[in-house]
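== chain A ==
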Amino acid sequence: MTKPVLEVKGLHKSFGALQATKNVSLDLKPNEIHALIGPNGAGKSTLIGQIAGWITPDSGSIYLDGEDVTSETVASRSRKGLGRSFQVSSLAMEVSARRNVMLSVQASQGSSFRFWKQTKSDEELRETARNWLRKVGLSGREDIAVSELSHGERRQVEVACALALAPKALLLDEPMAGLGPTGSIQLTEFLEEIRPEIPILLIEHDMDAVFRLADRITVLVGGAAILSGSVDEIRASALVREAYLGEEA
Partner candidate 1 sequence: EVKIGMITTLSGGGSTLGIDVRDGFELALKQAGASDVKLLVEDDARKPDVAKKLADKFIQKDKVDILTGIIWSNLAMAVVPAATRKGTLYISPNAGPSALAGKACHENYFNVAWQNDNLHEAMGSHANKADYKKTFILAPNYPAGTDALKGFKRMYKGELAGELFTKLGQDDYAAEIAQIRASGADSVFFFLPGGMGIAFMKQYAQSGVDVPVMGPAFSFSQDILPAIGDAALGVANSSQWGKDIESEVNAKFVKGFKEAYGRLPSLYASQGYDAANLILSAMEKADVSDKDDFRAALKEADFASVRGDFKFGNNNHPIQDIYVREVVKEDGQITNKIVGVAIKGHQDAYASKCRMK
Partner candidate 2 sequence: MLLEVKGLEAHYGAAQALFGVNLSINEGEMVAMLGRNGMGKSTTISSICQMVTPTKGTIEFCGQSLNRMSSHKAARLGLGLVPEGRRCFPNLSVLENLSAAARKGAWTLDRVYDLFPRLKERKSQSANTLSGGEQQMLAISRALMTNPKLLILDEATEGLAPVVRGEIWQAIARLKKEGLSILIVDKTLKELLPLADQAVILEKGESVWAGRPDTLTEEMKDRYLGL
């Protein structure tokens, strides 16, 4: 058995009376895309939030590459190799796409307490950022301010930022949302391409993409992981059909 890159054990989180995460355990192995599906409000984003460090779990632990990171800050988890995208894009809007990616590159290269050398003339930094943007399909758009990019393009920038951290694992919260059919297909192909290098925990409501990409699917309902299995197993489950898929499977 291969060692999981990311492992979540017995996570609990309540908001007042609402239990948003109920004893969730799951893992992410090398070379796999593990999809997380479930109805709206099932607690998927909350779970990602806890893994990334924005939300403190009530109990349970999170391991990254075998190391317990439960009490680490967001930034330190990112540095240790946890890349993520947000359900609603979160980028520095006033600057170019390249600047956004450069920041991730710079963080992955070490301390940001470097005061003198100008990033503008740091060709290596700029080139690396450009490469990542090319990889997600944004060649030629690097120097446009993010605020002037369309909804879909922003998603791509966000993915590029996550990749630029050279992450060990990637958390993607609905990366397809807001992408048109062409965009979805491109992104699907791209994720396919990086799977061998970076395992992905993927939240997505676009079932075409999920069924095409996922090696494993975990279904979250009402905060609890009720089922985990291969694409076919999930498709076949009556429970999942009823709670989530509806007629679509």
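FYI, a residue touches a chain if its C-beta (ideal position, glycine included) is under 8 Å from a C-beta of that chain, and two chains touch if they have at least 3 such contacts; residues count from 1.
The set was built so that all candidates are chains of the complex that A comes from, given by their letters.
Because the structure is a prediction, the values reported are computed rather than measured.
Here chain A is shown alone, and of the candidates 1 or 2 it touches 2 within this complex. Residues 15, 37-42, 45, 87-88, 148, 150-153, 174, 177-183, 205, 207, 243-248 of chain A touch candidate 2 in their complex.
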